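Below is the structure I would like to discuss, written out as structure tokens.
The full complex has more chains than appear here; those shown keep their coordinates.
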Amino acid sequence: MTHHTPQHQIQALIEQIEGLKNNMFEKDFLLTWERTPDEIEAIRLTAYALELMYYNNLTTRAFDGGLAVCNFRDKSTRTRFSFASAASMLGLSLQDIDETKIQVSHGETVRETANMISFLTEVYGIRDDLFIGEGHEYMKEVGDSIDDGYRAGCLPQRTTVINLQCDRDHPTQSMCDLLHLQKTFGSVQALRGKKIAMTWGYSPSYGKPLSVAQSIITMMTRYGMHVVLAHPEGYDLMPGMHDIAKKHAAASGGSFTFVTSMEEAFRDADVVYPKSWAPFRIMQERTKIVRAGEQKKLEALEKTALEENAKFKNWECTEQLMKLTRGGSAHYMHPLPADITDVNCKAGEVSKAVFEKYRYQTYHEAEHKLYAIAAMIINTRFKSAAQVLKKLLDQSHPRRIV
Amino acid sequence: MTHHTPQHQIQALIEQIEGLKNNMFEKDFLLTWERTPDEIEAIRLTAYALELMYYNNLTTRAFDGGLAVCNFRDKSTRTRFSFASAASMLGLSLQDIDETKIQVSHGETVRETANMISFLTEVYGIRDDLFIGEGHEYMKEVGDSIDDGYRAGCLPQRTTVINLQCDRDHPTQSMCDLLHLQKTFGSVQALRGKKIAMTWGYSPSYGKPLSVAQSIITMMTRYGMHVVLAHPEGYDLMPGMHDIAKKHAAASGGSFTFVTSMEEAFRDADVVYPKSWAPFRIMQERTKIVRAGEQKKLEALEKTALEENAKFKNWECTEQLMKLTRGGSAHYMHPLPADITDVNCKAGEVSKAVFEKYRYQTYHEAEHKLYAIAAMIINTRFKSAAQVLKKLLDQSHPRRIV
């Protein structure tokens, strides 16, 4: 049947996007819970359409020049390359900010820098996840500064800020994971009633952001899933996160539960997501100590944190634990890189056997991130993503010449 | 009337450019005073046309591939992003030179590096402003080396060097400022007879280049302005600068005067440009000391320089001083980042109240730089900028797809 051609599939997605109420134009994309269900759907469907276009060798250059700026204040592989890929597929030139090479050290304020880099900039991606209580605030300050310059007529366009992971949320990860689950189960409708276990996992390192767990429990509860969170005592998420997850679950017909053991979380789960993060209070303490420049206190704190972690080495995703899941074969997810026992550490979040079994799936999971970022760019930088996609589809210009 | 459409405006600019005598093709753009009035006009008008095209969503990709290389030997925000933006809007790929990652440390000569990076390079932007008597010489050596390779048939094109700030001149800043003044006063004709005060300002840091002040007094005297320079004793500009300014003033019907106080400079000024720079002789001394690697002498010199600066804390642009200007409301200019009293320092070039009042104007001022750079690229890399603009206008290809 002709409606199964890629063109018809993409056409159908465009029609779905057209039907959504979407107020993201010229807005920053910082926290998914600030966006309506329709808006999340717009990102998901746009990402999916772009992925189909790429796989079917269609150009997706919505821009013919202009900058996509990124500022990674923490290490990154997947997100860095996903942002670069998204920029390239949309026709934007990537410009990486190196804060040591610009005038920040010469007393330039956030407000000023934000405007100075934005004249030809369509999108500004920021990762700032190291300090509890600071990352999101920084992104908001940047966004507000751009807004200020734009309203004053100093900028030709409202450059939009995209959160590439902050202390609170990791929206490009949760959107990417949503796309992965949709593909894994066939549709987002199929997610209804499925159980996903978002659990802490042991790591020999410390200081990992809390934002992945927070992004998952707030996103998956939107789609009617039964989300179960589990972590040891002291590893609480930031205040307010449970409430958002519960509110989303109530609206979608799913549920959100907190349990205190990996076993309980894994039982009959369709999906498991074991991932380490730092204890909230220790991270708060750490932020203060780092800001005060107290090196000795910092070392002491890191020692305490690692000792604390070490109490929970049994929080490892093993084959035995996996047996508790639905049919013994839940889907395993991880944003990577994982701490894999006997691969890159002595004891970690997941056993070698489990990770190896699911390794390709984690690669599949990662792939969607670049399309999610591209979708955020299109939806925040154009009034109608549907119009953009329609035009690209009409052109049907090949990305590769033959 | 139809001639007020952007297309007609751009068309009118193209006709003006066509009427100018222009010998910049395959020449480096290093010092504005080496260029004729017609050539400066060609840059100004091309920049203006490109800005109109950008604002009217017209593609300005004059190239379909090729490199724009930059080498920042000093920190930069505005100029770095302006160069990247200019490259992107013209269709060139940016390649940033990191001298620690290339073979310079393996004994590669300037002559060799210049040729090795130029095979597919249309333009090579350099910032080298830290050492008096060295920056311009370095750019000339690079330009001569490329010329040498090009004449010998080793390069497919004469890559042109663009000065992104040297010890003598900061042409992308003065062209950008000219565009800002044109917009502020309605036309370049309206600049005739206006008074601009280029003055030193106090800064708690030291070692700032002299080239902004030099670029302004030599540029604005070309347009019939009354340019008044003021600085404390010991803060002289490089030799020869006053002569150039006077020559330009004589030719344009403007004037150039030197006075010794900020008050005198500000009186009845239409525009004020208070900006710190280092004392010339100390900078000369500093270059020798740095080259000799004499760390102790350097520290002593820096102490002396700061003490010297501190004598002139009253060189601050305050509301009271602003009252002396025409109608008490002269336009305030600064290339940013400014040292703002009580914002990023205890005492600086400008008071918080004055800066806040003019903050947006300084953003507007900064915006034009990218178009100035793009105009320099087009005029040095194409025989006829008018032909390039005409072709782009005829295509009328949108930069954003919808």
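The letters A and B name the chains in turn, as written, and every chain counts its residues from 1.
Throughout what follows, contacts are C-beta pairs under 8 Å (C-beta built on N, C-alpha and C of every residue); 3 or more make two chains touch, one makes a residue touch a chain.
What you are looking at is a predicted structure, and each value in this text was computed from that prediction instead of being measured.
Total copies of the shared sequence across the full complex, per this structure file: 3, with 2 shown.
By our rule, only the chains that are shown with their structure count from here on.
The mean-CA centres of chain A and chain B are about 41 angstrom from one another, to the nearest whole unit. Every residue of chain B that touches chain A in the complex is listed here, in rising order: 54-55, 59-61, 72, 75-78, 80-82, 84-85, 87-91, 93-94, 205, 336-337, 339, 343-345, 360, 363-364, 366-367, 370, 397-402. Here chain A touches chain B in the complex through residues 61-67, 69, 92-93, 95, 101-109, 112-113, 115-117, 119-121, 149, 152-156, 382-384, 387-388, 391-392, going by the rule given at the top.
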